[in-house]
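Missing here is one protein chain; the remaining ones are kept as they sit in the complex.
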Amino acid sequence: MKTGVGDRMEQTVSNQVSATLTMERISILLDGEMDRAEAMATIAALCADPALRRHWHELHRVGDALRSHEMAASDSEAFCARVAAVISAEPPVLAPSAVRTSSGTRRYWMPGLAVAASAAAVALVAVPLMRAPETVSIAKNATPAQLSTVDVGAQQSLPTIANARGLNPSFNPYLAAHRELIGNSVVPRAAVYLRSAEDR
Amino acid sequence: MSDRDIDQQLVERVQRGDKAAFDLLVVKYQRKIFRLLSRLIRDTAEIEDVAQEAFVKAYRALPNFRGDSAFYTWLYRIAINTAKNYLVSQGRRAPTSTQADVEDAETFDDGDHLRDLNTPDSMLVTKQVAEAVNRAIDRLPEDLRTAIVLRELEGLSYEEIAESMQCPIGTVRSRIFRAREAIALELKPILDTAKDKRW
Partner (left out) sequence: MQAVAVGENKQSWDRARAFATSLVVATGALIGNPATAQESRTRTDVQWIQAVRQAAQRVNYHGTVVYQAGGEMRSSRITHMFDGTDSHERIQTLDGKPREYIRRRSSASDQVQCLIPETRRIVIEHRNVDESFPGLSSASPEEILERYTLKLGDIERVAGIECQMLTLEPKDNARYGYRLWVDRASGLLLRAQTLNERREVIEQIAFTDVRIGERIDRAKLRPSWSTEGWSVERNDYRKADLSQHGWLVPAPAGFRKTREVARRIGGSDAMQAVFSDGLATVSVFIEPHSLLSASGAGSQTPSGDALQIHGPTSAFSRRVGDSLVTVVGEVPPSTVRAVASSVEFRGAR
């Protein structure tokens, strides 16, 4: 249950929110002279409020004008509006979730292990095919060294790859024509070519 | 938070779906890109078209930007490639001076001159802008003028300016801001009405 004092304090803070998000904050951010926490909050406010973005633009215009009168004379607001209009019609950039690793950005395999990892992965993947159609539990057969370089995803319950009979080669020209007109699915495009790499 | 970190933050926001963050980057780098393109392309309308295409391509390719280089360096390369492709498509060759170094892109630029806009209206606006800027600068108290010039034309940091002017950083901050406000006020009527004249 809030007290009257609490309410008033929130109101004060609310005024302060609007008071502090002023052009001065934007000016400091523009110069890259703000501490991280303030900068993040100011950026968030800018992204949320078109009026604040206009301030960002006006302040940038000052620097532009000081550096070059001709440059400033051309209409930057119209240009920025044009670009914004095109961008707004674009589908949004969609990354399911931007998980940052502790090292910041790099997240892929270590170059030194490349050859070993690929060879190991290929060797492990090959095994169940020889014993198709049963699923082979690779964990039992692999050495610890191999286990450490290959993913969990690759080593456990490797898929049974069924339908091993071949297609009559007289189907090849139909398959080529079919492939040509396959639209964009979700399964990687590479699979389409690799399905019958030998057939041409 | 450094300039580069700010750009990185904005890029990450765009990568998470925030288009407004991209607007902020466009405003920030529009002039630099125009200046870059003006070394390759003469006509202002063409520069605007190529610049627009470069920004849109950057937006689309943003999933590939990982912060290994500065955002502007990456944008710069896209702009150069876009300009080259444009010139090729027009049957024109880029001048050999396109081997502009990446280092060039990263140093603080001090305002090359864009080739003169050719219409009488735009020349008039240029003149008016020059007058407004000069008027605003002249009217500034000396400490504000020094602060803004050291920041915008010499590229000094707040700390460097504070040392040079022998005053606290907080003072530098507010002087720069007040100078910007004053100049923005002088420019506003010219740039805002000039916009209407163009149509």
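Letters A and B mark the chains in the order given here, with residues in each chain numbered from 1 onward.
We adopt the following convention: a contact is a pair of C-beta atoms (placed from the backbone, for glycine too) under 8 Å apart; a residue touches a chain by one contact, two chains touch by 3 or more.
Here the structure is a predicted model, which means the values were calculated and not measured.
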item	value
Those residues of chain A which, in the complete complex, touch the missing chain	10, 13-14, 16-17, 20, 37-38, 40-41, 44-45, 48, 91, 93-100, 107-109, 114, 117-118, 121-122, 125-126, 129, 132-133, 151-154, 159-168, 170-171, 173-191, 193-195, 197-198, 200
Footprint left on chain B by the chain that the document does not show	12-13, 16, 18, 56-58, 60-61, 63-66, 68, 78, 81-82, 168, 170-171
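Just so we're on the same page, only the chains that are shown with their structure count from here on.
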item	value
For the chain B and chain A complex, residues of the former touching the latter	1-3, 5-6, 9-10, 12-24, 26-28, 30-31, 34-35, 44, 48, 51-52, 55-56, 59-60, 62-63, 66-68, 109-117, 122, 125-126, 128-130, 132-133, 148-149, 151-153, 157-158, 173-174, 176-177, 180-181, 183-184, 187-188, 191, 194-195, 198
Residue ranges of chain A touching chain B (in the complex, touch as defined)	23-24, 27-29, 31-36, 39-40, 43, 46-48, 50, 53, 56-80, 82-84, 86-88, 90, 92-95, 98, 104-106
